[in-house]
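Here the complex is missing one protein chain, while the rest keep their positions.
Labels A, B and C are assigned to the chains in the order they are written; within every chain, residues are numbered from 1.
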Amino acid sequence: MGNDPSYTNQKFKVIGSRVKRPDGIDKVTGRAKYGADHNAPGQLVGLFLRSPHAHARIKKISTARAEKLSGVKAIITCDDLPDLTNGDTEARDILENCMARGRALYDGHAIAAVAAIDEKTAKKALQLIKVTYEALPHVTDVDDALKPDAPVLHDYIYTTGVEPKPKTPSNLCNVSEFGHGDIEAGFAEADVIVEKSYKTEQVHQGYIEPHACVASVSPDGTGELWVTTQGHFSFRSVCANLLGMDVAKLKVTASEIGGGFGGKTHVWTEPVALALSRKANRPVKVVMTREEVFRASGPASSTSIDVKIGAKNDGTITAAFAALRYQGGAFPGIWAMLGAMTSFACYNLANVKALGYDVVVNRPKVAAYRAPSAPMAAFAVESTMDLLAKKLRMKPLDFRIKNAAKEGTRASYGPVYGPIGIGPTLEAVKKHPHMRARLKKNQGRGMACGFWFNFGGQTCTDLNIATDGSVTLTVGTIDVGGSRASLSLIAAEELGIPYEQVRAHIGDTGSLGHNDMTDGSRGTFSSGMATIFAARQAVEVMRARAATMWDIPVEDVVWESGQAKATGKKHRKLKALSLADIAAASPNTGGPIAGHNESVPDNAGVSFASHICDVEVDPETGATRVIRYTVIQDAGKAIHPTYVEGQFQGGAAQGIGWALNEEYIYGDDGRLQNPGFLDYRIPVCSDLPFIDTQILEIPNPHHPYGVRGVGETSIVPPLAAIGNALSNAMGVRMDHVPMSPPRILKALAQLDG
Amino acid sequence: MEIEASTIRQLLMVLVEQYPRMQGHLDEGVAIAVEGEIYRDNWDRVIPPGSEVFLIPRIQGG
Amino acid sequence: MPMRYETPSTTREAAALLENEAGAAFVLAGGTDLLVRMKLGHIEPALLVDIKHIPAMSSITHSAKGTRIGAAVSGAELGEHKAVAKAWPGVVEATNLIGSDQVQSRCTMVGNLCNASPAADSVPAMIAAGAKAVVVSRLGRRTVPVEKIVTGPGQTSLNKGEVIEAIVLPARPSRSGDAYLRFIPRTEMDIAVVSAGVNLTLERGRVKTARVVLGAVAPTAVVVPAAARAIIGSRLDEGALEKLAAACSAACNPIDDKRGTVEYRTKVAGVLAKRAAKIAFQRAGGA
Partner (left out) sequence: MAAHLVSTTINGDAVEFACPADESLLSALRNRLGLSGAKEGCGTGDCGACSVTLDGRLVCSCLVLGVEANGRKITTIEGMAENGVLHPLQENFIEYAALQCGICTPGFLIAAKVLLERNPNPTETEIRYALAGNLCRCTGYDKIVRAVQASARELRQIEKRKGRKKKGKKS
């Protein structure tokens, strides 16, 4: 892996410019094809029968009447999906989540699926399937699930991470511990200690495009899948594994994706769509309804978190502790662990301990949601930081600056940081005019920090130069927010050609080697890195071709500003050859010119953000309006600043929705009461102000241009920033997210009382 | 603990040799932090002499 | 059986179609509730009677004698009628609060009424205004106060074969004003958590008559005579407003649900009634 830190200070020609995205015209004219926009000849409509129970034993599924209905071509239950996972428990959980096996584990769990000639017939067939359930006791709350009398979901879950190993199964899957130092000693040293508990309700990624796919399996065992996904190669592996297909014989083509935010890193209906197609011998299209998206695709965890932080009178934190309980839905996850890892990552702490409790409940299987698990932990820790600052009579900002992690700090999750951006974002907050703007009555200002790891992963990229000198860049990471523009900029930069000369595509699984998903803020980071090396390889080929054209040794050829130049006096009559010249000659100099890169660009560089937020509260109704919002985040080098800003703004908006109104509401019956956009309230345009951004460029020494991942961190601080602003506006400390009008009014009433 | 290894791969091999129970953790998925930077897949990463190496769980993103 | 769709050109014809259908028959005006219920599988109609081709239902007439708004008139069309918006700002604003601009292009007051949701926005405003519904059947027509139409969540007093042709608002006296406010957690695209409509007239600067109606705090919209009495005779001073708010809160009989709590609705009903009363008072020329 090449890695040249000198690049971090280089001058760029096109990197950093705000070019138009290559897929723009298709997306403003309705031409772009998303998951549900593809049709295959002879396709059937696939629909799912879902459990109306939160927890039930499935005693019998009778499909006979449905099968007899004219136009029904296939019906699938778990009997059609034999367990081929061979001891891989993660795969087994995915299989069981896609189709219940003997038990319905949550409201919305798939019980059976039908493929029929049209939607009407498929719907009728669902009505004709008779399922006999035996309702079982259920639990949907994370704290309730840990009580001794709670119904236990799985008899195979024995808590790991504790000594001695438990003798009975429970809903607590795993306890993970992070930290260093001695917190008991640290708290003993503290002059002031604040301890508080928090709850956050479950939220959904809320992408506007429901999951959709067209699956087609041939009698010879080969198959094709058109699907909206954040990772078509991963979908291919998972689906092939579950169905016993050869990975290479399943071609997955990723559609344009209508938002994912982590929710499209997991398979939901896709393996079943393939199984339906295999059984019916026809293509099958499955499009989830919005209600299904909410009930049966992965939301983020709901949580319950205790935080305790102690400090000396001078503001030095002496010890920090958190216990974080996250539910992963009906299957074990790593969500509490991620919460524990990220909780104190912003600070330089001598004594710190975070315990993550991963819990199962009767809710849909949790999926990653943008910096998964970090926002809830940040809400608890950053709220407590403000409380502690208040007790110390320090400004919350100064308190954070005093304790901020820096290069050389041991992170609370283990490693020692290299150059990082938390300090600079806090200094930028201090200087920002937003901090000095006047506030009116019932208004308050808050700030909070956030952290996310970012990561790289397996990447495979092709760069092909056509004989006219135009360049095709084929990458395997899904473009969720404009990465084709950024990657084209990188190719143009390396080759020294105009941006417009490059055309970026997302290759299907048949055209490239494996690529990990677009997650962990890695799309532009990883494929960008691979693009750089692919372009450099193509440059080497072009130098050789130029040498051939000139009939001189290749050592005498250099590549400068998009041209091959011959060096040395003896070649001074040789006129520089442009990329287009070399490309035009390529048929006779050795054939097509290309560059490739297959690599694992790990090391996307951790990222930090500090947000400032002003809110106004109506004290009579508890309604909160965000009236000003500023995001300050480290981006390493911003390849396409407009799209970096877009990531900052989008994450902040999702965080604002989470903070104020979004929540899964379960009834006593364990059923989800608000599976629609009417009552699952994501922010609308009139709810938000303009969201100001400030991009800091603290280079990542592990990327040739200094790029860091930027996509996720922006969702981490808003919950706490708004909580802190509310506290400053009204004098009430909100400890339950969402901070909805009824909760705020109740808190205000208690304050008065 | 101190281990002699020049790459992440070597390190993991030595670890499993000395502590067979590590295999379970490796199967569940790990990431390796070398001097503060996290590696999930790049096991060819050279570990400079005297480096501190941290094994952390393999993480997921959104 | 595939669903049938009819487009009658008179109200009588529409009523006859509804009466003669043995299966589930529904009136289609804007469809913004009906088509959602169909989509979610809550209803499977045998017949839809589209009333938008009936001239008597598609127009607004407005004069000194009163206002008649056809059952097929959309919220957007109503909002664009300047004279009605000036005479009955509370009623028009309430109707214009239903859904997005997209929904406004289609939704109707009568649809909002007949959907019979306790949280319907236009209903408390209509009741406060003293609106009446013109109910037509094969046998003839009758005029019914709007508050008599809805009998419970999803239930109306209309008989099979009856259809509402129009809403009639009374003549607008001088020095009168109305207002409607609702609370929603977002700024748009929500169903009222609690709402209040106030309509009043003034005489020599004091409230002479008033009607106060609450929404989303009981199975149907609630007329609160005690709240009206609290402000009648007053110049809407703080004391009268407090009494109004207390009367409103006392009249609430809400439920806890996904949209709000009993406690919250009860408190905020009074808050909104006070605010709506102030706006109505100002619109009536009160100072």
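A few points about this structure:
Quick note on the criterion: a contact is a pair of C-beta atoms (placed from the backbone, for glycine too) under 8 Å apart; a residue touches a chain by one contact, two chains touch by 3 or more.
Only a predicted model underlies this, so the values are computations on that prediction, with no experimental measurement involved.
When the full complex is examined, the chain removed from view is found to touch A, C. Within the set A:290, A:432 or A:565, the residue that contacts the chain not displayed is A:290. Across C:70, C:99, C:185 or C:286, the residue that sits in touch with the chain not pictured is C:99. From the options A:58, A:214, A:309 or A:480, the residue with contact to the unseen chain in the full assembly is A:480. In the complete assembly, the contact with the undisplayed chain comes from A:678, out of A:416, A:552 or A:678.
Think of the hidden chain as still there; on subunit A it touches residues 18, 20-21, 23-25, 27-34, 36-37, 205-210, 256-261, 287, 289-290, 480-482, 642-643, 645-646, 649-650, 652-654, 676-678, 682-686, 688, 690-691. Residue-level contact of subunit C with the missing chain is found at 2-5, 28, 30-32, 35-36, 38-40, 45, 48, 50, 52, 74, 76, 99-103, 105-106, 187-189.
What we mean here is this: only the chains that are shown with their structure count from here on.
A separation of 67 Å divides the Cα centre of subunit B from that of subunit C.
A separation of 44 Å divides the Cα centre of subunit A from that of subunit C.
For the pair subunit A and subunit B, the distance between C-alpha centroids works out to 24 Å. Multi-chain contact residues, meaning those touching two or more other chains, do not occur anywhere in subunit B. Residue ranges on subunit A touching subunit B, taken from their complex, read 1, 176, 205, 260-263, 265, 334, 337-338, 341, 368-372, 411, 413-418, 452-458, 519-522, 600-603, 605, 702, 712.
Contact residues of subunit A toward subunit C in the complex are 123, 291, 620-623, 625, 660-661, 665, 673-674, 677-679, 681, 683-684, 686-687, 740-742, 745-746. Taken in their complex, subunit C has these residues touching subunit A: 40-41, 183, 185-191, 193, 257-261, 263-264, 267-268, 271-272.
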